[in-house]
Every structure is written in structure tokens, then in C-alpha cells.
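Below is one structure; the comments refer to it alone.
Complex shown without one protein chain; remaining protein chains in place.
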Amino acid sequence: MVEHPSALRRLFIGGNYLFLAALAILCVFPLIHVLAVSFSSSSAATAGQVGLWPVDFTTRSYSFVANEPAFMRSLFVSLQRVALGVGINMLLAVMLAYPLAKEARDFRWRTFYVWIFVFTMLFNGGLIPTYLVVQKTGLAGSLLALVIPSAVNVFNVILMLNFFRGIPKELLDASYIDGAGHWKTLWSIVVPVSKPVLATVALFAIVYHWNEWFYGLIYMKHTDDYPLQSYLQTVIVQKNFSELAAQDVSLLGKVSDRTVKAAQIFLGSLPILCVYPFLQGYFMSGIVMGSVKE
Amino acid sequence: MRKVKSMLALGMSAMLIWTTACSDNGNNGNQASSSPSASASPTSSASAATESASPAFDPMAKYEEPIVLTTAAFIRDGAEFPQGDSIENSVWTRLYKDQLGINVKYDWVTSDTPEVRDQKMSVSIASDSLPDLISVTARELQMLVEAGSVEDMTAVYDKYASPLVKENLEINNKVALDAATFDGKLMGIPNTTKGGGVEGVQMVWVRTDWLRNVGLEPPKTMDDVLAISKAFTEQDPDKNGKKDTFGIAFNKNIYDGFAGVEGFFAGYGAYPYSTSTTMWLDKGGKLEYAGIQPEMKDALAALQTMFKSGQIDPEFAVKDGVKVAETVTSGKIGLYFGQFWNGSWPLNDMNKSAINADWKPFPIVSKDGSPAHPYLTDPTPKEFYVVKKGYKHPEAALRMLNVYFDNIYGDNAKPDGYHTITEGDKKIEVFSYAVIRGNKMNNNIVAYEQVTAALKSGDSSGLKAEYKDYYDRMTKINQGEIGDSWFLVPIFGENGAYAIIKDYMSSGTIISNAFTGSPTPTMVERGSTLKELEHELITKIIMGAASVDEFDKFVGDWRKLGGDQITAEVNEWFEGK
Partner (left out) sequence: MGTSAWKREWPLHVMIWPGLLIVLIYSYGPMFGFAIAFQKYNLALGIWKSKWIGWDNFEYLFHYPNIGRVVWNTLSISVMKIVVGQIAPIATALLLNEVRKAVFKRAVQTMIYLPYFLSWVILGGIMIDLLSPSEGIVNQFLAWLGFERVFFLANNDWFPFVLVFSDVWKEFGFHTIVYLAALTAISPALYEAAVVDGAGRLKQTWHITLPGILPIVILLATLSLGNVVNAGFDQVFNLYSPVVYESGDIIDTLVYRLGLLDFQFGLATAVGLLKSIVGFVLIAISYVLAYRFANYRIF
């Protein structure tokens, strides 16, 4: 890079740091607020008195959530789901992206295949028909129901295929000349140089499988089988009086919606906070990528 | 990820219905117990005991060959079980097996969050995997009946329901059973734990400490209410030197059991309500929709004036119940219309804050001081137990219900063990784990009567265990030890919410929704549109964005866009009764 930064450049760099720091803080403060609520008492939370710092500090909502054995069970289920889901997701994404990244002359059916997948991004049969299919294929009630139907994420595939396209032809040709077939080339050449996109897709897949809760509740038969976020949904007092009558009068006075919900959110984003910095290392290692124009 | 998410929202984005969970559209009926540690004991209720003559056969007989009954459960947060128990293995499942010979199997157990419940039911019905016995909503019942998927329970009910059960399901002119009757046939058993009592009536909640500060008395007429609202806005009732309080609270849903408009409108002789149910009035033999009656205009005008003079939070239209609760608990509100349960939420939370609010409920009032008419928008339960068509033993459902009533409300009810189980110093409520349940109507009212009497006389010896618990807790409160139980005071105490409800009942002023049938075809098709029209109009008028005269235009639109059609259908139902 430039050896001696000009004054203007230094000004820019300084301003840049400031701006980015401010932006980051802007993004973080609602989560800090949520964190504060999760450690506050329910009355303070209901009165909206909590700002960025807990009021009437208490770990009640966390212990309420974490003390249940069901919590640990669901945590374990989530870990299984993430491991399985992310694994399958990435495997399929790689296996789909590689052929689809080829040019039409090297793979004559690619455009046809691509549109088959893209179509599904826009058109979705709906919850009930999907449930029926899942049920008929015997997956309902098992973890597979949460992992197989969503195994192909077209967005991820498209992302990946774009990156694969950028890999210099010379690298691939060298591999073919050495007698390697597509499969070997994919795994020994393409994948190792694609760390940024693999890290990206992995991150998205982890986030999805960790946070998705709705299908967990629909497909699983017993609360024992719920992944974490699904379980957490059941823990929150639903102050919904509109369709339900008769809440137990005293139950209403119990745990506040907001502090437990806040704890839930925090738990939901925690793994990302742990995983993301780790994955960022992969973003740093660049690959040799030429122009993408055909 | 995002794409996947947005796809999933297609069609069934009811995923977000749960956000309505944060808004309170109150409508509570009875509940099985108002105390977490009450246990059932022989009832001394007013109804005559009719069980002395034992029927020719025992409706609670055991099956000689054990039968299997499948069901499913929606359990709510923090559902606790005694050590080693679960919903599939509870005191109730054991009871059913040992006493009745019924093996209960759970097809699924999932969360009770509203939108999950609806979706889970939807997929279950659609995939033809409903269990043998389950509780469904009115609309689901309608669909199931139309498709012929549920058993006709008429004969089974007549033959097998115990007198105690019948007594409870047939109150109020059998309105609950009617709601489940199609073409003269009873297709489901009303689930009286989901509404159907008289407690869903309005009252006005006022901070009496503020009243004292501004030198006013509790309201006896609507003019009083208006005066109080004005005073609370302008005279610094919290004495902090700042003009930061409002006169009256409403939330964005307009119709709601907390900070709703119903009680206010009732003061002007208008009784509108439209959420999932709509309010219909009997005007000389013909039913008319309450929301288009001329009396609405006066009330609307009053609200508009109040808004203009700053008595209503200018941001009310964007705040749902939870948000409005914040303004209440942070000490900005001293008056609003709501229902009995407000004592538990949100007002109970205030008790733990530094503000010394003294909230009390009062009967609603009218313009001229004559008795106002609180109104009951949902006199029927919202859910019904159905038995899957083809199930060999539909009477099993009634047997189980009999056993439930017997153990919770019957003369020989066992105090501990079926309602609540004590483990160490923890009391665990188990009554809700029964597969089929019901509420003894007006249980809370009786509780109120007896406990109040006992507190007055100091003699608690005659009290059932459940009521004794209230008594004990209220005594503690009177001695200054409030703890978490403050809500008992405004709800069960002397001059509390139940006293008010009891007065309403004995004075016969309660207006009950004249329409208790299932949604008519046009209601299903157009109901939401009309409701939206109404909601938008009322909000706009209150905020001054529309003049009160636009109400007339609204009435015309309402009629045209389906209202007349619905009225015709409703009256058809009415005549067929």
C-alpha cells in the first residue's frame, strides 16, 4: 500500500474509525437494552423503566429458563440440529454449486437445472401441503423433518456458484490434465480455495438452524424433542386474552413476559457471537480470483 | 436464509399472530381456580344436590376391557409436574386408567402459544390425524362438522353426562350447548374453561389515591368520569409538579379487556364490540349490529373532545395493551375501563414498584345515573371438545368429564391430589392436565361471597379449602403482608371486582350478546373487512382525523359491504332458535 499516508488519508482513516465505531454502537445498543431488561425485575420492565442498565438486578429470568431440565434437553437437540443441518446444507450447496458454476458448453443442462432451483425460491406450496408431504414421507416427528426439507438453500447455492465461477480456469484445467475427475477436483481444488464463501454459507446455515423455532413446534410430537428456540417459545407467558378466556388469575401475576423474552433473545444470539469471530478468520484468507466476466 | 424465511411466510404468515399475544383483547370467563394453591373440597354451592338418587346405571363405570383413547395437549409455559410425572403420566391419566379403564395416549404435546396452536391444529386436521378427543375452536368445529369428521354427541350426552355436569353446561338457557348444536345435533361438548361465564363484563378502574389528591369522589355518572378524566389530566394528580399524566387510557385495539372503549360506550347506551366475535342486540325481536347504532355518535363525540384536550395519550393509536400497561405502571394513568382480571395484570406489577397506587374497580356508569348496562360479548365458550368420527367409545369422553367434575366440584371432591398436589412447600396445580375439563360456573362469585363473609365475621371454619386459602392470604394482606397477592384485594375483596359483578348479576343489568351461533358464511367472508372499517373509523374520529358525522357514512358502507347480508343471516339463525 501507500508508504506515507497523506494528511488527507490520515484524516479519512481517523474519521472512518469514528464513524464505524458509532455505527457499531448504534447497532449494539438495542441488544444491550434487551440484555438489561433480561436482568431486571418484572415490574421495572413492565413499566418501561429499563434503559441500558438493569433495574433491580436479578437473574430470575435466566434461572427460570435454565433451571428446567427441559432446557438442557432442548439445547442438546439444537446442537444436533445445527450439526446435522449445517452439514447437510453445506454438502448439498457445494455439490450443487460446482456443476451449476460450469458454463453451458461444459455442462449443457446447467441452465435448465438452475431454473428448477430458482423457481422454488419464489414458489412455495404453503404450510399445510408441505406438512402433508413431510408426513407422507415419514419424516414428521423426527429431527429429519427440520433438516431435510430445508436442506437445499438456493440462495446459498447461488452465492457459492458465483464464487466458484471466479476460480481461475488454469487451476481447474491443471487438475483435469492431471487426470482428476470432477469429483476429485471439487474436493481437492475448489473447496480449499473457497474458504470465504464456505464460511459465509456456514454462518448463515448455523444462524438459521439455531434460531428457527416454528417448525420445531409443528413437526415435533413431544416437548422433549424440541430444539432450544422452540422450547423457549413455550416458556414465555403469552399475554393473549383475546382468543383465550380464563387465564388463571394468579398466573397472570407471575413472570413478566419481557424479562424472559429478553433472556430468550439473548440466548438466541449468543452462539453467533461466539461463532462469528471464529469464522471471520476465513474471510481474511483471500483466494485468487480473477475477473468474473465471461 | 431470508428468502427461505419469506417464502415460509406465504399464505400461513399467521406466524405473526403471536404478536397479538402482546395485546390484550380481554375476554375472560370463569376459570377453574383463581388461586394457585386452592384445593377442591365439597362444594357448598347453592345448587340443590340432585345426586342422591343414583341413576339406573353408573355413568362413571369402568370399562371391563380397557380401551384406548388418543388425545393431544397444548401446554403452557412453566407447566409444572410433581416429581416423576409428566402430562402423559399424571394423576389424571392414572385415574382414568384405574377408575374408568381408559388408557389415554397422547398423539402430540406442543406449546400453547396461539399461533402455534392454530397451525398445529390446521395441519393435524388437514392431514387427517386428529386424535380421538380434543378441544377445538368454534370455527374449527364448524369445518369439522361440515366435513362430517366428528361424532354426534346428542344421545351420548343425554345418557352419560352426570347431573353435575349437565347443571354446569346448561346454565344460561343452554347457550353453551346451543353453540355446539348443528341441525339439532350436539356435535361437541362445550369447553367451559374457555369462556362462557359472566365475568367478561366491564368496570372502571380508578386510582383512588389520585382521586383524593384532586378532591373528587368515585364516579356515579358519565359526567363524573369526564370530570375525573379532566382533573387527572390538568390537576397534577401525582403531585410531582409536572403535567405528565393522562385522564384516561385506551389502547390501539380499541376493543379490549384492558383499556378498551367498551365500558365508556356503555355509558352512552352503545354496546359495540367487534374482534373475533361481534356484538348483536335484540331490538324488538330483530337482531341488529351494535356497532352501527346511533348511540355510538355521542360517545364518539365525547372521546374526540377528550382527545383534543389532551386527556387521551396522543400516541394511543400505536400502543398495544402491553405498551399501554407501561404507561399505567409508570404512573401516568389513573382511569380506564377494563375487566376484573386487570387486578392481576397489569396492576399487580404496580404493587412492587415504588409508586403507591391505590387502584380500585367501580361499576360502570351511565349518562344520567341510571344503572348502566355492562355487556357480555362472549356468553358462550370459545372451544368445544370433539370426538373423532368412528371412534368406538364416544361416551368415554363424558365419563371422563363426569369424573373431573366429581373430583373437583363434587360433594366428595378430594381436597388434595386432583386440583393441586403439595410437594414439600410447593403447591403444584394439576387440574389442567385432565384431558377433558369444565368450569363450575360462578365459582369465583361464590368464593367472593363466602370469603368476604368470613373476613367480616372472622370465622373461617365453614370455608372450603380453596376459599380458605383466599381467606388466609387476604388476612395476611390486611395485616400488611402483601407479597405477590395484592391482586386478591381489588378482585375478591369487599367492593372488589366480584362484588361489582355480583351486583350486576342481581340487578339484571347485564346485556348478553344476542347472537351466539357460529360465524355465518358472510361473516367468514367479510367479517374482517367490516371490522377493519369500524376500527379505522373509530380511531380516526377519536383522533380528530375524521368528523363524528362520518359515522353515518360508515354505517352506509358497512351495510353495503356485507353488513346487510350478515344481518339477514344472523336473523335467520335467530328465528330458527
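Which chain is which? They are A and B, in the order written, and residues in each are numbered from 1.
The definition used in the following text is that a residue touches a chain if its C-beta (ideal position, glycine included) is under 8 Å from a C-beta of that chain, and two chains touch if they have at least 3 such contacts.
Owing to the predicted nature of the structure, the values given are computational and were not obtained by experimental measurement.
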Seminar exercise, completed: Answer for the absent chain's shown contacts is A, B
Seminar exercise, completed: In the whole complex, of A:Val55, A:Leu79 or A:Met95, the residue touching the missing chain would be A:Met95
Exercise. Which of B:Thr71, B:Thr93, B:Thr245 or B:Ser276 touches the chain that is not shown?
Worked result: B:Ser276
Seminar exercise, completed: Note that subunit B touches the absent chain at residues 2-3, 6, 9-14, 16-17, 19, 22, 122, 125-126, 128, 139-140, 143-144, 146-147, 149, 252, 276, 314-315, 317-319, 322-323, 519, 524-525, 527-529, 531-532, 535-536, 539-540, 543, 545, 561
Problem set entry | subunit A residues that touch the omitted chain in the full complex | 1-2, 9, 12-13, 16-17, 19-21, 23-28, 30-31, 33-34, 48, 92, 95-96, 98-100, 102, 106-109, 113-114, 116-126, 128-130, 132-134, 137, 148-149, 151-152, 155, 157-159, 161-163, 166, 181-183, 186, 196-197, 199-200, 203, 207, 211, 261-262, 265, 268-269, 272-273, 276-277, 280, 283-290, 292-294
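Operating definition for what follows: only the chains that are shown with their structure count from here on.
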Problem set entry | List of subunit B residues in touch with subunit A within their complex | 1-4, 7-8, 10-12, 15, 18, 20-36, 75-78, 106-114, 116, 119-120, 122-123, 126-127, 129, 137, 193-196, 200, 257-258, 275-276, 321-323, 325-327, 329-331, 341, 343-346, 348-353, 378, 381-382, 429, 439, 484-485, 487, 491
Exercise. Tell me, which parts of subunit A touch subunit B in their complex?
Worked result: 41-44, 46-49, 64, 121-122, 124, 126-128, 131-132, 135, 150, 153-155, 204-205, 207-208, 214, 217-218, 220-223, 230, 233-258
